[in-house]
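Left out: one protein chain. Kept in place: all the others.
== chain A ==
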Amino acid sequence: MAELTMIEAINEAMRQEMERNSRVIVLGEDVGENGGVFRATDGLLEQFGPDRVFDTPLAESGIIGTSIGLAINGMRPIAEIQFLGFVYQAMDQLAAQAARIRFRSGGRFSCPIVVRSPYGGGVRTPELHSDALEALFTHSPGLKVVMPSNPYDAKGLLISAIRDDDPVLFLEPMKLYRAFRMEVPEEPYTIPLGQARVVKEGEDLTIITWGATVPLVTKLADEMRTKGIDAEVIDLRCLQPLDIDAILASVEKTGRVMIVHEAVKTSGFGAEVAALISERALFALSAPIVRVAGYDTPYPVPSVEDDWLPNPARIAEGIETLLRY
């Protein structure tokens, strides 16, 4: 089995789905000749030609808006938004258009598009290149939101997203694109959207996280074990649909919950997870839920981003708080 980085796994998923279905096309800024600014679409233009892979004009709303028209008329577009911070330019087309096509047409039309976009911090980018904006989309009924954290999941989830009949935001943590390699089966496979993964089992507390922060949390949980603290780590993988059963099962086992995400804290998706737990498992809790998230500011400049992001010190402090009860 080949050892792939996440970016290679994403590339392989697109390549295999394009081989499988001639209606799958790729469009976006610099995705053709250049193979994408992170090389996610590398080689696709050469293999599938200019009627399948399109370097678009520089216009995010245009990319998503035309993808909607392509999708309702039978194509399966994979659109790339070069960095998630640029997605505000396309918010109407995503939240007011793509998300509502099925509803607004009474089920006559569906909108099977995948919008891939790199997101996340810790890589010293210019402004608006690092923002984690997943909550914008979980607050838009009709969209699905997928956030992989490793190469294996990225491939299986992306193939599921491409085959899905609903619009899917596929948010790729850019810090993890080449962070590590992992065995990834060569043949196409799917991971159902809406199934969380228990990364580590544990008894003392549950840490719920997704996307960019999963490796960080997992490493910390390993270190905690040497100190006799047994943390369970859950990678949600999908925020919409959400695997509520996996969350509740773990909460009922440990009674202590920490939620870690990069997005700003207020109205972040962690708030939704905390609310669901309090609605459904309040009396299983031995301690208040702790959230470790980005602060409620615009994403900061590189010189201070490590202190802004969830980091080992902040997470360790949260764990101490949880275990005090």
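Here is the rule we go by: contacts are C-beta pairs under 8 Å (C-beta built on N, C-alpha and C of every residue); 3 or more make two chains touch, one makes a residue touch a chain; residues count from 1.
Keep this in mind: contacts and distances are computed from a predicted model.
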Worksheet item: What is the protein name, per UniProt, of the chain that does not appear here: "Glutathione import ATP-binding protein GsiA", "Pyruvate dehydrogenase E1 component subunit alpha", "ABC transporter permease" or "Na+/H+ antiporter subunit G"?
Response: "Pyruvate dehydrogenase E1 component subunit alpha"
Item to complete: Quick one: say which of A:G194, A:P215, A:G255 or A:G294 touches the chain that got left out.
Response: A:G194
Fill in: Absent-chain contact - pick from A:M18, A:M75, A:M182 or A:V233
A:M75
Response to the item:
The one of A:G35, A:G142, A:G255 or A:G270 in touch with the missing chain is A:G142
Worksheet, complete the sentence: Contact with the hidden chain, among A:Q82, A:T125, A:T213 or A:Q240, goes to A:Q240
Fill in: On chain A, residues whose C-beta touches the chain left out of the figure
25, 51, 54, 56-57, 59, 61-62, 64-75, 77, 92-93, 96-97, 101-110, 141-142, 144, 164-166, 194, 240-242, 244-245, 276
